[in-house]
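The complex is shown incomplete by one protein chain, all other protein chains being positioned as in the whole.
As written, the chains take the letters A and B, and residue 1 is the first residue of each chain.
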Amino acid sequence: MSSLSRRDWLLSDQPASRRQARLGQAYRTWLSFRSNWLAMVGLAIVLALILVALFADVIAPYDPVLGGDLRTERFLPLFSEGHIFGTDDLARDIFSRIVHGSRLTLMVVVLVAVIATPIGLLVGTTSGYFGGWVDTVLMRLTDIFLAFPRLILALAFVAALGPGIENAIIAIAITSWPPYARLARAETLTIRDSDYINAARLQGASSARILWGHVTPLCLSSVVIRVTLDMAGIILTAAGLGFLGLGAQPPQPEWGAMIAAGRRFLIDQWWVATVPGIAIFIVSLGFNLLGDGLRDVLDPKARK
Amino acid sequence: MGEVMITVDGLEVTFRRGGDTVRAVRGVSFEVMRGESFGIVGESGSGKSTVLRAFCGLAPTSAGSVAMGGQGLQTPRSAAFFRQVQMVFQDPYASLHPRHTVDKVLSEPLAIHGFDRREERIEQALAEVGLGAGFRFRYPHQLSGGQRQRVAIARALILEPQVLLLDEPTSALDASIQAEVLNLLDRLRAERGLTYLMVSHDLAVVSHMCERLIVMQHGRAVEELSRAALAAHRAETDYTRKLLAASEGYSPAPG
């Protein structure tokens, strides 16, 4: 009974407060998101990643860095007693390393999103809103960054800054904002001359207020969708850097570095490299499904 | 007559798109008195909306001058100008931000200009345009076209301006809703002593709302008429006569 009335409160056509209006809007978005089961699978994977990362110390049965007995516990196969994913060449429990590796993956994802999204939004909306020479300068700068393949540019940055997971994140963030800037600029161009922006100008709103309060909220959803869809690529780039030895450094349990370490034993002890590979695959898939679902509910162009 | 509120003198607006130059307005002059309602009639591409946009600074003025109460206007327009002059746009589906509630739409101008008693003013503005408090926290997609246009009118009036620029305020609305919005605009003008500058393609709407009007074609004002002259079909130019005939509906015989 009470859950029914809460639903009515959320879906009310006449919200009585700012909070109710906002929550009602969010609830409607959630309802349409929920009806897409693939998107729900994606959301479940991403939530699982976050939970595993948060409770890694509780979940992981062994230390991710310290190995067991090198004489008896090296290369234990899958589903061994006490080591569900087996052990690697240093007798470390692969399951524990995967669990702790999720923290690194999540850190990469969050930091790149936190760094690249605002830069892209700021550059794109400013460039699109002001036009003229501002646009020319900012877009040529964006073009320069776009002209390099991401991994190569990231490699150059890491080579200059020195290897390590932090530098890898900075390198990836710096190389991933240009597409968001382009996207935000394109969106801004379509809304720049709309009547609701003109109405804001006629109220004497400053450019900063229009950019922040009117333009950015409309660009945000498409950029967020794009970032989510790109997450798979970002995870792969981070793993690629790790694989090349320029990202996370041993003995950090980074998934890409784990694949790199396991490839030497791929023929006889295939699980050492395969399990982190599957982990990367599942998380990438999760972000892609989530991004697709978000696009279905958030993208104003896809809606009628 | 009273004092002159709006002066437009020899206004020209030229847009440059790529290599082309488009002369949207080619020398238009008129004066609007305080408390008067003045109409600009024309077909698409006649430059009628551009005159409005040039007056409030949304379109560039390439020659001529515009003035408010005898004072020339500088570009960009000052904050004081926007407190005096507000605009209602043609398409109520495009003039409200899709992610802003009615409350946000109305509170933003108050915040920009530092008004006090905001809650009270928002409630009063909604009541004046005939929307109850139940509309305050709705999003535009929860409103009908007529309700949206009422919100747009409330937004324009909340700064208590003296001049309202109306750019085809009812052309996107159904006939019955149009009547309601026109009545609302009429009542607000009488109550607040507003000055209207209204653009429309519909002679009947302009005749109903405005005491005087100009007819524009290809960026020029071809004729100025009073409401009485229009009602008596005393048009002097062929173009105005053609518009008058067309607004009567369909007539099988050409001419």
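Of note:
By definition in this document, a residue touches a chain if its C-beta (ideal position, glycine included) is under 8 Å from a C-beta of that chain, and two chains touch if they have at least 3 such contacts.
FYI, contacts and distances are computed from a predicted model.
For the chain that does not appear here, its UniProt entry gives the protein name "ABC transporter ATP-binding protein", which is one of "Potassium-transporting ATPase KdpC subunit", "Periplasmic nitrate reductase, electron transfer subunit", "MoaD/ThiS family protein" or "ABC transporter ATP-binding protein".
Of the chains on view, those touched by the hidden chain across the whole complex are B. Across B:Ala59, B:Val205 or B:Ala221, the residue that sits in touch with the chain not pictured is B:Val205.
Seen from subunit B, the chain kept out of the figure touches residues 43-44, 145, 174-176, 178-180, 182-183, 186-187, 201, 203-205, 207-209, 227, 230-231, 233, 242-252, 254.
Note that only the chains that are shown with their structure count from here on.
Chain geometry summary: the mean Cα position of subunit A and that of subunit B are 47 Å apart.
On subunit B, the positions that touch subunit A within their shared complex are 56, 58, 79, 82-83, 85-87, 89-91, 94-101, 103, 108-109, 112-113, 134-135, 137-139, 142, 152, 155, 159. The touching residues of subunit A, counted against subunit B in their complex, run 13-18, 20-21, 25, 194-196, 198-206, 209, 213-214, 217-218, 300.
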